[in-house]
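Take a look at the structure below.
Of the protein chains in this complex, all but one are displayed in their positions.
Now for subunit A:
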Amino acid sequence: MDRGLLETLNAERRARRAVIRVTNLATGAERLVREAELDPADPLGAELAGRFRSAKSGMVETADGGRLFLTVHVPPPRLVCIGAVHITQALAPMARMAGFDVTVIDPRTAFATEARFEGVPLYPDWPDDVIPGKVGLDAYTGLVAVTHDPKIDDWPIARALEAGSFYVGALGSRKTHAKRVERLTAAGVDPAAIGRIAAPIGLDIGAQSPAEIAVAVLAQAIQALRRRPAADAAS
(Lines give C-alpha, C1' and ligand atoms only; values in the text may rest on other atoms or scores of the structure.)
Protein backbone atom coordinates (compact mmCIF):
# COMPACT_ATOMS: atom_id res chain seq x y z
CA MET A 1 0.00 0.00 0.00
CA ASP A 2 1.30 3.38 -0.98
CA ARG A 3 1.86 5.72 1.96
CA GLY A 4 0.42 8.69 0.05
CA LEU A 5 -2.72 6.69 -0.72
CA LEU A 6 -3.08 5.83 2.97
CA GLU A 7 -2.79 9.51 3.89
CA THR A 8 -5.41 10.48 1.31
CA LEU A 9 -7.69 7.68 2.51
CA ASN A 10 -7.42 8.83 6.13
CA ALA A 11 -8.01 12.48 5.15
CA GLU A 12 -11.22 11.45 3.36
CA ARG A 13 -12.36 9.42 6.37
CA ARG A 14 -11.71 12.34 8.74
CA ALA A 15 -13.70 14.62 6.41
CA ARG A 16 -16.62 12.14 6.59
CA ARG A 17 -16.51 11.35 2.87
CA ALA A 18 -17.11 7.84 1.56
CA VAL A 19 -14.22 6.17 -0.26
CA ILE A 20 -13.36 2.69 -1.53
CA ARG A 21 -9.85 1.34 -1.92
CA VAL A 22 -9.59 -1.17 -4.77
CA THR A 23 -6.66 -3.57 -4.42
CA ASN A 24 -5.58 -6.23 -6.91
CA LEU A 25 -4.52 -9.06 -4.61
CA ALA A 26 -2.28 -10.65 -7.26
CA THR A 27 -0.32 -7.57 -8.28
CA GLY A 28 -0.79 -5.18 -5.35
CA ALA A 29 -2.05 -2.50 -7.78
CA GLU A 30 -4.41 -0.15 -5.99
CA ARG A 31 -6.61 2.91 -6.46
CA LEU A 32 -9.01 5.03 -4.43
CA VAL A 33 -12.53 5.82 -5.59
CA ARG A 34 -14.41 8.71 -3.95
CA GLU A 35 -18.19 8.38 -3.89
CA ALA A 36 -18.59 11.92 -5.21
CA GLU A 37 -16.34 11.12 -8.19
CA LEU A 38 -17.75 7.70 -9.08
CA ASP A 39 -17.55 7.43 -12.89
CA PRO A 40 -20.45 5.60 -14.60
CA ALA A 41 -17.87 4.34 -17.12
CA ASP A 42 -15.80 2.71 -14.37
CA PRO A 43 -15.62 -1.04 -15.08
CA LEU A 44 -16.59 -1.62 -11.44
CA GLY A 45 -19.20 1.17 -11.46
CA ALA A 46 -22.30 -0.77 -10.44
CA GLU A 47 -20.34 -2.86 -7.95
CA LEU A 48 -18.83 0.25 -6.33
CA ALA A 49 -22.19 2.06 -6.22
CA GLY A 50 -23.75 -0.90 -4.44
CA ARG A 51 -20.84 -1.07 -1.98
CA PHE A 52 -21.15 2.63 -1.14
CA ARG A 53 -24.76 1.95 -0.13
CA SER A 54 -24.22 -1.32 1.74
CA ALA A 55 -20.92 -0.17 3.31
CA LYS A 56 -19.69 -3.77 3.03
CA SER A 57 -16.09 -4.57 2.09
CA GLY A 58 -15.48 -7.66 -0.03
CA MET A 59 -13.90 -9.54 -2.90
CA VAL A 60 -14.78 -9.10 -6.57
CA GLU A 61 -13.75 -11.41 -9.41
CA THR A 62 -12.90 -9.60 -12.63
CA ALA A 63 -13.76 -10.86 -16.14
CA ASP A 64 -10.16 -11.99 -16.69
CA GLY A 65 -10.13 -14.07 -13.51
CA GLY A 66 -8.34 -11.52 -11.34
CA ARG A 67 -9.34 -10.92 -7.75
CA LEU A 68 -9.91 -7.42 -6.44
CA PHE A 69 -10.55 -6.54 -2.83
CA LEU A 70 -12.76 -3.55 -2.12
CA THR A 71 -12.20 -1.90 1.26
CA VAL A 72 -15.26 0.26 1.80
CA HIS A 73 -15.03 3.27 4.10
CA VAL A 74 -18.36 4.96 4.73
CA PRO A 75 -18.72 7.54 7.50
CA PRO A 76 -20.72 6.44 10.52
CA PRO A 77 -24.25 7.77 9.95
CA ARG A 78 -25.58 10.45 12.27
CA LEU A 79 -29.08 11.55 13.13
CA VAL A 80 -29.68 15.10 14.32
CA CYS A 81 -33.04 15.50 16.03
CA ILE A 82 -34.56 18.98 16.22
CA GLY A 83 -36.98 18.77 19.10
CA ALA A 84 -36.50 17.03 22.45
CA VAL A 85 -40.04 15.69 22.38
CA HIS A 86 -41.64 12.33 23.23
CA ILE A 87 -40.92 10.88 19.80
CA THR A 88 -37.26 11.82 20.18
CA GLN A 89 -37.08 10.17 23.59
CA ALA A 90 -38.07 6.89 21.92
CA LEU A 91 -36.13 7.51 18.71
CA ALA A 92 -32.76 8.33 20.31
CA PRO A 93 -32.12 4.92 21.94
CA MET A 94 -33.55 3.00 18.96
CA ALA A 95 -31.39 4.90 16.48
CA ARG A 96 -28.29 4.34 18.59
CA MET A 97 -28.98 0.60 18.62
CA ALA A 98 -29.23 0.72 14.83
CA GLY A 99 -25.75 2.27 14.66
CA PHE A 100 -26.51 5.98 14.34
CA ASP A 101 -24.78 8.68 16.37
CA VAL A 102 -27.68 10.72 17.73
CA THR A 103 -27.68 14.40 18.67
CA VAL A 104 -30.68 16.30 20.02
CA ILE A 105 -31.21 20.06 19.70
CA ASP A 106 -34.08 22.02 21.24
CA PRO A 107 -33.98 25.62 22.55
CA ARG A 108 -36.92 24.91 24.86
CA THR A 109 -35.04 24.07 28.03
CA ALA A 110 -38.10 22.43 29.59
CA PHE A 111 -37.82 19.72 26.94
CA ALA A 112 -34.06 19.52 26.50
CA THR A 113 -33.10 18.09 29.89
CA GLU A 114 -30.45 15.53 30.77
CA ALA A 115 -33.03 13.55 32.71
CA ARG A 116 -35.13 12.99 29.58
CA PHE A 117 -32.13 12.12 27.38
CA GLU A 118 -29.63 10.25 29.48
CA GLY A 119 -26.36 9.73 27.67
CA VAL A 120 -27.47 11.45 24.45
CA PRO A 121 -25.54 14.55 23.28
CA LEU A 122 -28.06 17.31 23.93
CA TYR A 123 -27.99 21.01 23.04
CA PRO A 124 -30.60 23.23 24.75
CA ASP A 125 -29.92 25.88 22.11
CA TRP A 126 -31.38 27.34 18.93
CA PRO A 127 -30.25 25.25 15.93
CA ASP A 128 -28.36 28.18 14.37
CA ASP A 129 -26.28 28.49 17.55
CA VAL A 130 -24.91 24.93 17.24
CA ILE A 131 -25.09 24.20 13.49
CA PRO A 132 -22.58 24.01 11.91
CA GLY A 133 -20.11 24.90 14.67
CA LYS A 134 -20.85 22.12 17.16
CA VAL A 135 -23.08 19.89 15.03
CA GLY A 136 -22.09 19.47 11.38
CA LEU A 137 -24.48 18.44 8.62
CA ASP A 138 -23.35 16.34 5.64
CA ALA A 139 -24.50 13.59 3.28
CA TYR A 140 -24.21 10.98 6.05
CA THR A 141 -26.14 13.01 8.60
CA GLY A 142 -29.92 12.76 8.64
CA LEU A 143 -32.18 15.39 10.16
CA VAL A 144 -35.43 14.77 11.99
CA ALA A 145 -37.44 17.94 12.72
CA VAL A 146 -40.20 17.26 15.23
CA THR A 147 -40.80 20.41 17.30
CA HIS A 148 -43.95 21.38 15.33
CA ASP A 149 -42.64 24.97 15.55
CA PRO A 150 -41.53 26.55 12.25
CA LYS A 151 -39.33 29.03 14.12
CA ILE A 152 -37.22 26.09 15.31
CA ASP A 153 -37.64 23.52 12.49
CA ASP A 154 -37.44 25.48 9.23
CA TRP A 155 -33.87 26.76 9.44
CA PRO A 156 -32.19 23.37 10.13
CA ILE A 157 -34.38 21.71 7.48
CA ALA A 158 -33.06 24.17 4.88
CA ARG A 159 -29.46 23.63 6.03
CA ALA A 160 -29.81 19.82 5.90
CA LEU A 161 -31.19 20.01 2.35
CA GLU A 162 -28.25 22.22 1.32
CA ALA A 163 -25.81 19.76 2.89
CA GLY A 164 -27.27 16.85 0.89
CA SER A 165 -28.36 15.01 4.03
CA PHE A 166 -29.43 11.47 3.16
CA TYR A 167 -32.66 11.97 5.09
CA VAL A 168 -34.67 15.03 6.08
CA GLY A 169 -37.93 14.24 7.85
CA ALA A 170 -40.39 16.78 9.22
CA LEU A 171 -43.34 16.23 11.53
CA GLY A 172 -46.74 17.59 10.61
CA SER A 173 -49.85 16.87 8.58
CA ARG A 174 -50.03 17.39 4.82
CA LYS A 175 -51.60 20.79 5.49
CA THR A 176 -48.79 21.75 7.86
CA HIS A 177 -46.26 20.57 5.33
CA ALA A 178 -47.89 22.55 2.50
CA LYS A 179 -47.36 25.70 4.56
CA ARG A 180 -43.78 24.63 5.27
CA VAL A 181 -43.17 24.20 1.55
CA GLU A 182 -44.50 27.74 0.96
CA ARG A 183 -42.20 29.19 3.62
CA LEU A 184 -39.10 27.32 2.39
CA THR A 185 -39.85 28.31 -1.20
CA ALA A 186 -40.21 31.94 -0.15
CA ALA A 187 -36.88 31.61 1.67
CA GLY A 188 -35.26 30.61 -1.63
CA VAL A 189 -34.75 26.90 -0.99
CA ASP A 190 -34.46 24.86 -4.21
CA PRO A 191 -37.86 23.23 -5.04
CA ALA A 192 -36.21 19.91 -5.93
CA ALA A 193 -34.53 19.90 -2.53
CA ILE A 194 -37.84 20.71 -0.81
CA GLY A 195 -39.29 17.68 -2.58
CA ARG A 196 -36.81 15.48 -0.71
CA ILE A 197 -38.38 16.27 2.67
CA ALA A 198 -40.13 13.23 4.11
CA ALA A 199 -43.45 14.63 5.31
CA PRO A 200 -45.63 13.55 6.92
CA ILE A 201 -42.65 11.98 8.66
CA GLY A 202 -42.07 8.21 8.86
CA LEU A 203 -43.07 5.16 6.85
CA ASP A 204 -46.83 4.73 6.66
CA ILE A 205 -47.31 1.89 9.14
CA GLY A 206 -50.25 3.43 10.96
CA ALA A 207 -48.05 4.44 13.89
CA GLN A 208 -49.97 5.90 16.84
CA SER A 209 -47.81 6.24 19.95
CA PRO A 210 -44.58 8.25 20.10
CA ALA A 211 -42.59 4.99 20.15
CA GLU A 212 -44.42 3.66 17.10
CA ILE A 213 -43.80 6.92 15.26
CA ALA A 214 -40.13 6.61 16.23
CA VAL A 215 -40.04 3.15 14.63
CA ALA A 216 -41.60 4.58 11.45
CA VAL A 217 -39.07 7.43 11.38
CA LEU A 218 -36.07 5.20 12.01
CA ALA A 219 -37.18 2.72 9.33
CA GLN A 220 -37.59 5.58 6.86
CA ALA A 221 -34.14 6.96 7.72
CA ILE A 222 -32.56 3.52 7.23
CA GLN A 223 -34.38 3.11 3.92
CA ALA A 224 -33.12 6.52 2.80
CA LEU A 225 -29.55 5.56 3.77
CA ARG A 226 -29.49 2.10 2.20
CA ARG A 227 -31.60 2.74 -0.90
CA ARG A 228 -30.25 6.17 -1.78
CA PRO A 229 -29.45 6.59 -5.46
CA ALA A 230 -25.78 6.30 -6.38
CA ALA A 231 -23.69 9.45 -5.94
CA ASP A 232 -26.75 11.33 -4.68
CA ALA A 233 -24.57 12.44 -1.81
CA ALA A 234 -22.62 14.63 -4.21
CA SER A 235 -25.61 16.48 -5.64
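Keep in mind that, in the parts below, contacts are C-beta pairs under 8 Å (C-beta built on N, C-alpha and C of every residue); 3 or more make two chains touch, one makes a residue touch a chain; residues count from 1.
FYI, contacts and distances are computed from a predicted model.
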Taking the list "Transport permease protein", "XdhC/CoxI family protein", "Acyl-CoA dehydrogenase" or "Sarcosine oxidase subunit alpha", the UniProt entry for the undisplayed chain gives the protein name "XdhC/CoxI family protein"
Using the touch definition from the top, which of A:D2, A:E37, A:E114 or A:D129 touches the missing chain? A:D2
Which residue among A:K56, A:R108 or A:K179 touches the omitted chain? A:K56
Please output the residues of subunit A touching the missing chain, sorted low to high. 1-3, 6-7, 9-10, 13, 23, 25, 28, 55-59, 69, 71-77, 98-101
